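Note that this complex is displayed minus one protein chain, with the remaining chains in position.
Order as written gives the chain letters A, B and C; numbering starts at 1 within each chain.
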């Protein structure tokens, strides 16, 4: 169980089995799951709400806080996997396609060291 | 490029290369990335904001809308991967660990057909 | 203390005094407060995450749940007032100006019974 050896399909199955064993597909409409994703993203933000940008980087070396952040990030990903399951979307395909668009939208030469659209 | 054959590590590398070629790690503090995740989750929600729960399920069979939703979901995942890169977190490990906690917190027998904590 | 007799300025002062007595202006940067608003909005959403649209309307007649929702809505508004205080923005002016733009963007005749842009 590591990022090197785990496929997206492995994780999708883990989530699909958990959901179906509880008969929760009835609650897992795309509308509800989109709310769930936003709720979990907010719970992740809570860990960074009042601290500085530099302090947020230091969490990488603080095992307890890092574990809490990992838990919140896992929640976000589980709902993303659940949504992909409900909509029968291939996530790897979606990510590769979006990154190709991003390559065109943000040419490396033009955006080096400058963020986003306004830069 | 499919969920069957793509590992988390493959996707992390895709995002890491994109970010480093633009020298964007300077913007990718965990604080900023947590905001980005919440912003993209909200963009996903926009597709479901005014429609009913049933209508949100119908998007699975509407190719154009499904493509838009896939794009937003990809954005969320790319920022999740970027955050894992910054914090050097193993996502598969985080997800398996969180799902084990969820198995204990929501025993299948007790929560079958009932959502969340209040059920 | 009711919406009939309370001005925005009354509420701004209530929040400003609370914040300054705790010396919390140092934490109340617009960036942090924008995160706080999104976090509180997510806490409000949690009350509606798994229920249907019709069930969400029934909360109007469920005193305990209504009280919980009122609390979350108050949190959102307090942070909105705090942000107005930090940026020295007049909220009534901002709302009247935005509603004038909305009147132009969504002509009543064209958008009657139809939501948003896509309608």
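Keep in mind that, in the parts below, a residue touches a chain if its C-beta (ideal position, glycine included) is under 8 Å from a C-beta of that chain, and two chains touch if they have at least 3 such contacts.
Note that the structure is a prediction, hence the values are computed from the model and not measured.
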Absent chain, residues of subunit A that touch it: 34-35, 38, 42, 49-50, 52-53, 115-116
In subunit B, positions touching the absent partner: 27, 32, 35-36, 38-39, 41-43, 45-46, 48-50
Positions on subunit C contacted by the hidden chain, ascending: 1-12, 14-15, 18, 21-24, 26-27, 29-32, 34-35, 37-38, 41-42, 44-45, 47-48, 51-57, 59-60, 66, 69-71, 73-78, 80, 83-84, 86-99, 101-103, 106, 108, 111-113, 115
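Throughout what follows, only the chains that are shown with their structure count from here on.
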Proportion of interface numbers common to subunit B and subunit C (over half same, under half different): same
Subunit B-subunit C separation of Cα centroids, rounded to whole Å: 27
Distance between chain centroids, defined by C-alpha means - subunit A, subunit B (Å): 3
Multi-chain contact sites of subunit C, meaning residues that touch two or more partners: 35, 38, 42, 49-50
